[in-house]
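Right, one structure below, let's go through it.
A single protein chain has been omitted from the complex, and every remaining protein chain is retained in its original position.
For reference, chains read A, B, C, D, E, F and G in written order, and residue numbers begin at 1 within each chain.
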């Protein structure tokens, strides 16, 4: 295991040739390294999971294919491995439950759920942070959202992640209803001039409700990491 | 006055060299020709206003400058001329009030008002259609919109024009609350990644509320023409 | 069945976990909820169709796959189900014919027909509104359009939907020939610099004929909802 | 003063015709309404400031011009008014200091400072939250950032705002060094293919450091609101 | 005067330090070099005009400012110099009339005329080719175009240049009516989502009438050069 | 066979329900109608070919699939049918050779050939115009182009079509070497930031050689139609 | 073998009909011609490899498919042929090792390796230039890069190629640490708003570290050619 000149702690890594696994990330950032599986061979993914898991880390892969999931299972053991086909999330190990504040997850439509599930699994399995999900409350039928207004005021939630494709309008509306940090998670759901989620992304960046946090299109993992960092600032109850 | 081979009526025009004024538009389309003043010299604008007005038309100019307004005043008479500096609308003459259904005008913010005013003046002065305006009901404070919910159900309105910049979310929310035709009017209000109204435009095109009509950015005149065509389908009370 | 705080009526919905079916939409907006099937599992689509149909609604799905159509057939009965493979429309039930004004449908080319068929089925099956179709009257051979000029003046039509890809020029020409509301429906037909329908979309938004309503690329469902809302303003003959 | 049907509290507003001032925002969201001055007349801006200030609010305007600042001064009193010409921020009143966690502000270059100042003034004046600024630590000279590494670990800061134009690389590097929530604030500084901040915005959205929050280009006010919401989750020491 | 290794003739040039004037262009291409004045100092423009004129060339400058026109007048003589303020064309000398086929010029609107004038002056003054202009025949009032149908069949015209901004639909319609080469000349006239002429440009590139030639936005000079090359293929009558 | 009000001749068409075949195009424009096969069913394509062929037309289809070619063969006879798999061109019948001026075809690289072949077949089979092809003379090895300089001066060619992907630089260079009309034909060959041919398209539109005609990306058919129109202006030798 | 008028040497080529193989490139530019295999038929690729190899050249193909590799193997011999499936590089022959300065290759992540391998094989096989690779040193874990700082100062390297997708931040950081020429090689790795590598490309073009060289997205071949040209300026040790 190579060791960089330390930058104040959390500067270790394991060099396996085609990758330098950032084992110090947990110490430095309080979060495990996420593995973008897309573009890696199944053998590479399996080796990365094996090494990180052996070093005691929970390992979270995103955009994993079935073949990659199988390769990891063969190499790193199927017992602690969970693969969500819908969202492409591949998780090895599970963080111990923290017990503090929770994160509220909302989706504008049913088709936004896979992305939201990536966020949910990252929070629960990777960070041990509990979540609650409110699905399909898009602004075309506002009363569905208003029926969940109570949750937006519930002090047990430290942050809200709102997934929306198409017009991306829901995060603006939600951010206008709560003082909690709201994370807009644009999805590629939509067609024509949604341009793969660009319309939703731009809408969220231009939210008329000040203070909306935006992450990349379909990036449930990133939204979860941000929410976890916010939870990390909140006191345990 | 030249005369094209008739296409079933409404095919007359007046040729003044640098322009062929479409005097048949009223018969054909039930609406006067709009004059985009931008890019024309004050003398050209004045001559167009003079000729059309002499032919008995109400004349509506958009994006007019002060210099153009003055030139028109000198040539066509200041009496029946109204210039709105804020919206750049220049109107000569006034259509007689129709008395039928009205059009409801809504803006997400105060800065969207000039564009909405262009729509209002086109409807009232150009078509004789009455309007009512509800300003500043953007989705960041939803209760402001809900306080006007009654108007969205009011049968005296045949259509709703909703002007919004930034995230362009308001038309989606409004379209989800009413069965009337809703016209999304994106404005260039906003900054950074609003890209001159593109974000609002895309949001409206991707509205999760089915059936939103969208017009060009800052195109209050076009929104009004569309609303007038819809009113034209509605029975007089 | 959950019930939101009412927003003046039409505020009911059915919560089935992964979706909150907006059963109040009919009361609120006079139109059924459209189901974007893309991005949902066949089981989810089938359950949504079953529940909405049981509640007495006509259900319209867009962008449905064969597998989704089959799943719906198994769960909700094949008898009242119609699947159009070309357009991907999946309809369960049929609205009773209204008998009032009709909608005129036009396409610039033959390849624009699937999108137009989505509009036609939404209008006829979902709203009970009759339509007539004039195919392949693109501006490269103007005489074909002029041969149908009579229909553009026919008072039995309350609105015109014009589908066009490529240069998207037809809606501008049509809007210049009639006082009826014209709905420009850009399609992704074309190649190279059509950029998936962007060229046609921009052309329609910039129409030199004032008052063109524009909807999203390939969004036949949305065009139909808008036309239905306009028909809703027109008096029954 | 009109009053909407309450949505669970924080639903009041003051209707002054051209604006509906959302006085409930403080109760609902814990933050004052921000006034985008651009696109409003000086008289409108002044009236909004006067009314909100009379109602006991701290008022923050962004993108204010000198003429608008003067108009506000005449109407609402110059005593409690602060206008920052560089950043265009106009603040009337000052929130009482909270005393809890602080926010760390970083800029990649000197030219990014005006945007950072907008964030600083919003936090300090609008929310009473203390800040510290570390300027000009762009990645082209990494040692400048490393010299401030201690601050990134300092528990007195609940969040970090990082302003960067050009390649927008700094927030990625910072987010890789700390577990605190990091807010990427892209600026329009740069030329050629920076396309007004688009390059920096895209870089931040695609950060290889998971969990970066991104706000709109040059949107110091929004970054501050987000930071304040995060501080709101943190316990007072 | 430097002399490159000859590439089959027409390979001469005059080197004046900051420019290498392509005096062989006339022999090689049958057309004079166009001088884009924008971005050059008045002194540079004047020197280029003086040298080329002394060498016996007609000199055509585009996008010239008043200051540049003055500088040229001082240096190269005001007698043979014509400056069109509207189009920014600056011409020194005049080609002798050719007497062969002519070029037909059409504009969709009055605001497209300055660009068309650049084409007209280039053709008449630079190449000695006669033109006729038909202004303001946009597709929103088709009968105006049909009234000029005869010219589209007139054998005295070898090519048609059609300038249009906004939806850029006119060239498609014209190309569908004639077998002559049609040159689509998009202009930046329009607003909002015309994006400086992009909408018109894309529409023309995607014309459903096969065989439309397209040039750059507002590039009247280029359209004229292309038309001249086509005339060069046509027999003198 | 329906008949539109004649627009001065060439206004006939055949209505087959899903298409209105523009049989007057030959008279009006001197060119047959091109059939974009993409997006049509094999049965539709076959019927269109059968009807047009029966009416005595040469029929040219672009972007045809093998299945469409087969369907046409079954219905319209395989004898006179030629299908080029590489370019997707499907031609039924052959125009009689004209014997006049020819068209020169050039490609920057070998991968640009399929698009050039579409142009060649349209010219030879559809119009009876002879062509010559010079392949792979991209600007990275200029001497290859200079070796063909003679052809650029050859009076037997009335126009030059230059296909290029990637940087799209070849048409600029060619246009600088000849006075003939040059048609830039951008192709989608390239990768990364070629964005499907956009880079080549923009380069050609911005050619520093005045007078380049540009057509849509990969539009060999359109380039050929334009070339044929130019040949139509040239005298037979 | 045709021979162009010589442009000072290196002006030979072999004309095989569908291609003109630039055999003079080695003399002119010191580098072999690269063959973009995409868009060519296997037979064409095989013939090009055979002819160039017979003429004594090392032949490098990029974006080759398995079918193309097989066709080349059959025609040109499998012995000296190497096909890298991951990167799509197909190399026939091998340049003799130069022995001079080396090139340092760095990747931000494991998924960027295939593109880097294309660069490595081009340098080693095509130019005989030695390389060293440092993989997976993205800026999210800076200590991994700092651990390799020594190599950035090592005088045996004449240039550094840095491949990065997503935020494209690594080349900026590297360029800030060394005086050697740094070549930014953006990759299409990433998702959502990476837009196929556009985000990384823009970030590199806007690098705050002056003097970064940028090549096209995923263009490992181009980066290698540039590095080789730089090595060509460096003295052999």
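Assume contacts are C-beta pairs under 8 Å (C-beta built on N, C-alpha and C of every residue); 3 or more make two chains touch, one makes a residue touch a chain.
None of the values given here were measured: they were computed from a predicted structure.
**Student:** Just to verify: which one of G:68, G:178 or G:194 makes contact with the chain not shown?
**Tutor:** In the complete complex, the chain left out is touched by residue G:178.
**Student:** Name every residue on chain D in touch with the hidden partner chain.
**Tutor:** 86, 109-111, 113-114, 135-137, 140-144, 146-147, 189, 191-194
**Student:** What is the set of chain F residues that contact the non-displayed chain in the whole complex?
**Tutor:** Chain F touches the chain not shown through residues 108-109, 138-142, 166-169, 172-173, 175-177, 190, 192-195, 198-200, 202-210.
**Student:** Tell me where the left-out chain touches chain G, residue by residue.
**Tutor:** 7-8, 28-31, 34, 101, 146, 149-150, 153, 158-159, 175-183, 201, 205-207, 210-217, 221-222, 224-226, 228-235
The rule we apply is simple: only the chains that are shown with their structure count from here on.
**Student:** Comparing centres built from CA atoms, which chain ends up most distant from chain C?
**Tutor:** That would be chain G.
**Student:** Starting from the mean Cα coordinates of chain A and chain F, work out the distance between those two points in Å.
**Tutor:** 50
**Student:** Taking each chain's centre as its mean C-alpha position, how far apart are chain B and chain E in Å?
**Tutor:** 36
**Student:** Where in chain G do residues touch two or more other chains at once?
**Tutor:** 109, 140-142, 192-194, 198
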